[in-house]
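Before any comments, here is the structure.
Removed: one protein chain of the complex. Kept in place: all other protein chains.
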Amino acid sequence: MSVDFWINVGVLAGIYGIFTLGLQLNAGFIGLLNFGQAGFMAIGAYAVGLLVVDFGWSLWLALLAGILLAVIGGLFVGISSLRLRSDHFAIATIAFAEIVRYVLQNAEFSGGNQGVLGYDEEWRTLSDWALAKLALIGLGDYTQLPLFIAVWLAFLVLLAVLIVLQGTPWGRVLRGIREDEDATAALGKNVFAYKLQSLAIAAALAAVAGFFVALNVTFLYPSVFDPTFTFFGYAMLVLGGFASYGGVVLGGILFWTLLEGTRLFDTALSAGQQASLRFIIVGFFLLLLSRLRPQGLLGNRAEMRVRP
Amino acid sequence: MAGSNEAGKADALQPHGAGTLRLSRPVLLLLVIVVLFAALVALYGFDATAQATVNGLVAGGYLGLGAIGLSLILGILKLVNFAHGDLLVAGAYFTILFGWLGLPLVVAMLFAMIATAALAVLTEKVVWQPLRQAGAGTLQLFLSAIGLALVLRFGIQFFAGSQVRTLGADIVSSITIGPIHLGTLQAVALVTGLVVMAVVGLALRFTGIGKEMRAFADNRALAEVSGINTRRIIDVTWAASGFLAALAGILYAVAIGSFNPNFGVTLLLSLFAATVLGGIGNAYGALIGGLVIGLSQEWSTLLLNARWKPAVGFALLILMLLLMPQGIFGKARRRS
Partner (left out) sequence: MGVSLKAGLLAGWTAVSILAVTATGPAAAASLDLTIGALLESTGPLSELGPPHEKATKLAVEAANKAAKDAGFDATVTLTSADSQGDPQAALSAARTLVDKNAACIVGPATTPESISVLNGITLQRKISLWPTATSTRLRTVKDGGTIFRTVPADDLQAKALVLAIEKHIGKGKNVAIAYRNEPYGDALSKGFTKNWEDEGGKVVATVVYDPQQASFDSEAGQVVASNADAYVVIDYPETYAKFGAALVRTGKFDAKKLFVPDAMAFAKVPDSIPGEAINGAYGVAAGAPTGTESVALFNKLWDEAGGVPNTSLTANIFDATILCFLSSVEAGSAEPGAITGKVRSVTQEGAPQFTIANLGDAVKAASAGKPIDYVGVSGAFRFMENGDPSSSPYDVFQYQDGKQVTIEQVQVQ
């Protein structure tokens, strides 16, 4: 029985792992405090849902469009707000994500409070096909397994791409900007352009994560894209390791195991108290980690620098 | 104002710093407000506009009052305190606790403000001071604040539950002035906000500790060299922030009628908006910022469906950050 539960944890760890890769690229490698990731995720997910349901697009084409729209969103946020100091930028990006959420909840085009449903036929066909194959090796009962495989394939491929990018001259400039923005600028690098690129890529990653969220919940609704999930992403990031892509994998697995695993305990507490306790634990976790090992489990302390 | 170097630098925290450019911003704001008011009167009539204006001042009063503490922390300690909204909640729930212990409501409120101030100082001792000593970066501080916010909010929910609570005040009695209706408690909250703003502003300007706080905010190293007890300043700042947060939370809780532990986090972004709008670290600014946000949100209900009201606040926040990052009363930002 429990296998299902852990497949679910794996799916969430994978989805928010992709999401957090973007945060890592921003915060970990160029020193950009992007707190609007949930907003980009919402843009990607809703684009997929609406293009399929309202315009009859293929799911896969809609995914590409969703990524594109999220990138446009990232460019828009970046061009307007990148010149702000880092804490102001963080607040501005949260506000952006909240505006996206309020628009989705209140506008007509997005289905408003009634959400978006029925965009996942193509995925279900594929998933059923995969399940039939899995049944051959005795795994046909785990209906979430195809999604798990798809999410982790995407996660690992994107991870590999980012690691490769990190070794290129482009990646080295990013780190240079984080270490000393003025010096990098003095070397003739366009710091603004690099930051913008980093943000756009993060938005694209958020859109991919949003696509998988859409497949997982089968129903798009604004509360799925609450800013809390951006905070969760950062928790995964610092848990796994600052400026470490591998850390995102570890952080994702540990964080979701913690968050979902705490549901499993049977305590004498009331349901309300137990639910509160889960978030108290997450809160303490963030506090302790920031204090005791700010660079995370796989991070390197020397990398830990975000300029004000 | 051009006395010593220290005093000259310390004008970050007061409205009448110097320089025509800075003075013109509040005037400009006042002009914009007057013009908008006139336009709305022309479009929607005096009664509706005046009522929306009063509603805006009330909503803005809570936000402004809540933002003063946030602004002090941000201005003096350079800390983005995501847990501030939950200090408002703590104030309201401490009041319930002391009321439950048998104290009369007003006494319970006073005790709650003191208890919240103590709680704020405690967070400084347990969380912020060690982090500062370890030389924590912005991201570390952000995450700690988020963690602390979760611990506070769900800690309160753990003990008090998430069902709605009420402080049992009379929330329907109202004052009628011509065509305008205003809840009695709302009026009390608004007046309290104005008084507190004046008190904090004056205290910052004229008391010894206030002057030291401003000096500290402006140049920490210099303040330390000149023999100021920085530890004490930080503690006082936290105590004041907690006390004011509790006051704001209690007034909100009393006047709105019912609440649960979520109310702080839902107000938080508006509090940030008020802080940024007013100019970080400025007591007058925070309240004026709150009032401007309240006004724009309530005025927006004349133009748009009220469902867009929260989004209007966020949009204003972004606009202000982009157009006037130093706020209405803040001075041009130096690189830190």
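Going by the order they are written in, the chains are A and B; count residues from 1 in each one.
The criterion applied here is as follows: contacts are C-beta pairs under 8 Å (C-beta built on N, C-alpha and C of every residue); 3 or more make two chains touch, one makes a residue touch a chain.
Remember, it's a predicted structure, so these values are computed and weren't measured experimentally.
**Q** Check the options A:A47, A:V77, A:V224 or A:L286 and report the residue that touches the missing chain.
**A** In the complete complex, the chain left out is touched by residue A:V224.
**Q** Just name the one of A:T143, A:T168, A:N190 or A:N300 that touches the chain not displayed here.
**A** Of the listed residues, the one touching the omitted chain is A:T143.
**Q** With the full complex in mind, choose from B:L36, B:I114, B:I171 or B:V188 the residue touching the hidden chain.
**A** B:I171
**Q** Would you write out the residues of chain A that touch the absent chain, in ascending order?
**A** Against the missing chain, chain A presents residues 1-2, 4-5, 8, 12, 105-106, 112-115, 117-118, 143-144, 213, 216-219, 221, 223-224, 226, 260, 263-264, 266, 270-272, 274-276, 278-279.
**Q** Under the stated touch rule, tell me which residues of chain B contact the chain that is not displayed.
**A** Counting over the whole complex, chain B touches the hidden chain at residues 48, 51-52, 54-56, 58-60, 62-63, 154, 157, 161-166, 168, 171-172, 174, 176, 181-183, 186, 252, 256-258, 260-263, 266-267, 270, 294, 297-298, 301, 305-307, 309-310.
Note that only the chains that are shown with their structure count from here on.
**Q** Using mean CA coordinates as chain centres, what's the chain A-chain B distance in Å?
**A** Using C-alpha averages as centres, the distance is 32 Å.
**Q** Quick check: in the complex, which residue numbers of chain A touch chain B?
**A** Going through chain A, the ones touching chain B are 27, 33, 80-81, 84-88, 90-92, 94-96, 98-99, 102-103, 106, 231, 234-235, 238, 242, 272-273, 276-277, 279-280, 282-287, 289-291, 294, 304-308.
**Q** Quick check on the complex: what are the chain B residues that touch chain A?
**A** Listed in rising order, the residues of chain B that touch chain A are 78, 80, 127, 130-131, 134, 136-144, 146-155, 157-158, 161-162, 269, 272-273, 276, 305, 307-308, 310-311, 314-315, 317-318, 321-322, 325, 333, 336.
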